[in-house]
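One protein chain omitted, others in place.
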Amino acid sequence: MTGTGFKRWFHRFGSLPYFYDVSARWAVWLAVPAVVLIGYALVAGLFVVPPDYQQGDVFRIIYIHVPSAWLSLFGYTAMAVAGVVALVWRLKIAEIFIVAAAPVGASFTFLALVTGAIWGEPTWGTYWVWDARLTSELILLFLYLGVIALHQAIESPRTAARACALLSIVGVINVPIIHYSVVWWTTLHQGSTVSLTGGSKMDADMLWPLLAGALGFTFLFGWLTLWGMRVQLLWRERRSRWVMKRITHG
Amino acid sequence: MTSRLEIDALVCGHAERALFAPLTATLAAGDIVRVAGDNGAGKTTLLRTLAGLLTPLSGTFRWSTDGRASRAGLGFIDHDNALSPVLTPVENLSAVLRLHRNTSGVDEFQIVHTLAALGLKRVAHKPCRALSAGQKRRTALARLWLASCRVWLLDEPAAALDQASRERLARQMQIMADDGAAILYSTHQALNVTDTQVIELSR
Amino acid sequence: MAEPVSFWAMGGYASYVWSAYGIAAVVIVANIAVPFVRHRALLRRIRREEFIDD
Partner (left out) sequence: MTSVFSAVLQRDLTVALRQRGTLVHHLMFFVLVVALFPLGTNTDGTVLVAVAPALIWMGVLLSVLLSLNDLFKADHEYGMLTQYLIADEPLAIIVAAKVLAYWLTSGAIFVITGPVLVLMLGVPVAALPVMIAALALGTPVLAMIGAIGSALTLSLPRAGLLLSLLIFPLYVPVLIFGAGAMRAAIVGLPVAGALYVLGALCLLAVTLAPWVIAAALRVGLDT
């Protein structure tokens, strides 16, 4: 793409009506792989893969827990990257991405916490263990809730989105620091607990469904966020002509 | 050092709602430009956008000093007078003046002298919460005499001023314009300054 | 293929595995439903020109 080609694409991509129309088609390209991958991961994870020799069948929760834990991190990093784009190039699409991605990321972080706790009960005997990963996941959930609360608290949508962009950037810088300090704290606290996935090396047929699940969840995240963006876009541009045009005859 | 401002099809507003039709204008050294428009037409929003505090909905504006793009030497006096009620007028003014690069050398004697000229000698060393609205406004406007800014944005400078103070303000604005400063101001009460241009904000 | 009989039993951990998958389903469905509902509601409000004057 030559310089001007990219610039034209960048501005057209940035223009909201274009995004609103095109995103309907893109959604399909995200939904199909999501369904296929997650379907394969669930079917394989629940039926095909033999039970773990240590934990038996309860380890099958991994096929939900790890993909959502991966998604919680992926989502927040994506929000921070969009934050940089929103603040540096003042691209409205990036602002809208952050606002749409936050609730999705938060719900998958919550899902990772719940499935981790459910899985922890039979393994360690208590629902909540101050395990390094679970604790970092909990703090990550608070970071997400902070972004969502900040967006709802600020009146004007533009300022709210840009404030969330900045908060996401500050947050993503702190995520590794928080994780490192929690790991230091847990190793100091009670010695290294057995990590959730157990020390055993994952052999191939257990691993493939996991990777497929993680990829499938990422596509799902993209699909959900895309729909969230369309709603945000309509809300922020509700008074503009292009929305009227598309809605009245749409 | 002469400053210039070029405004090109600028539209300002809040939460995606435009307040006025696209505006194109220039402000050069020695100009006194009045922004006219009834309440809510967007005068304050325009001034705050030109000061760099708000992002415009569309259109652009460019500051330049001696050809170089820069917004140095900008003075902005808006409705709230930047006066902490706990500090005295002298302390408040010296704090604000220290922010401008070209006026950080102003000493307390000059400040007290200017305040005296504005009839504020008695209250110069009392905490600003004890001052009346008119006295606070004159303290804020004292910056016109003390800071040698090349460009001034004034948001209703004559608010809460009595007749004598308005005369003094008008005379000072005229002197500064003749001295090469550029002034963009909005006002409700008439000020006898020769406006080189009037910008009418209409939808 | 794990025999279908004990499939539901999940080796005695049925309550854990199925509650985890159940909550996962609820979270995913909620995330799908909310934008759709809001999208349709917003379309209705815009069609009724509720925002022209506000």
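Worth a mention:
Per-chain numbering from 1; labels A, B and C assigned in written order.
Just so we're on the same page, a contact is a pair of C-beta atoms (placed from the backbone, for glycine too) under 8 Å apart; a residue touches a chain by one contact, two chains touch by 3 or more.
Please read all numbers here as calculations on a predicted model, not as lab measurements.
Within the whole complex, touches from the chain that is not shown fall on A, B. Per the touch definition above, the residue from B:72, B:117 or B:160 contacting the chain not shown is B:72. Interface note for the absent chain: among B:22, B:40 or B:85, the touching residue is B:85.
Here one chain is not drawn; of A:22, A:43 or A:170, the residue touching it is A:170. Think of the hidden chain as still there; on chain B it touches residues 14, 48, 51-55, 71-74, 76, 78-87, 91, 94-96, 98-101, 104, 127.
The chain not displayed touches chain A at residues 87, 139, 142-143, 145-146, 149-150, 153-156, 158-159, 162-163, 166-167, 169-171, 173-174, 177-178, 180-182, 184-185, 188.
Definition applied: only the chains that are shown with their structure count from here on.
Computed from the mean C-alpha positions, the centre of chain A lies at a distance of 16 Å from the centre of chain C.
Remark: chain B and chain C have CA centroids separated by 56 Å (rounded to whole angstrom). Taking each chain's centre as the average of its CA atoms, chain A and chain B sit 48 Å apart. Counting only residues that touch two or more partner chains, chain B has none. Only residues 1-2, 7, 10-13, 16-17, 19-21, 23-24, 27-28, 30-32, 34-36, 38-39, 42-43, 45-47, 51-52 of chain C touch chain A when the two sit together in their complex. On the side of chain B, the complex with chain A involves touching residues 14-17, 55. Chain contact summary for the complex, chain A toward chain B: residues 90, 155-158, 236-237, 239-240.
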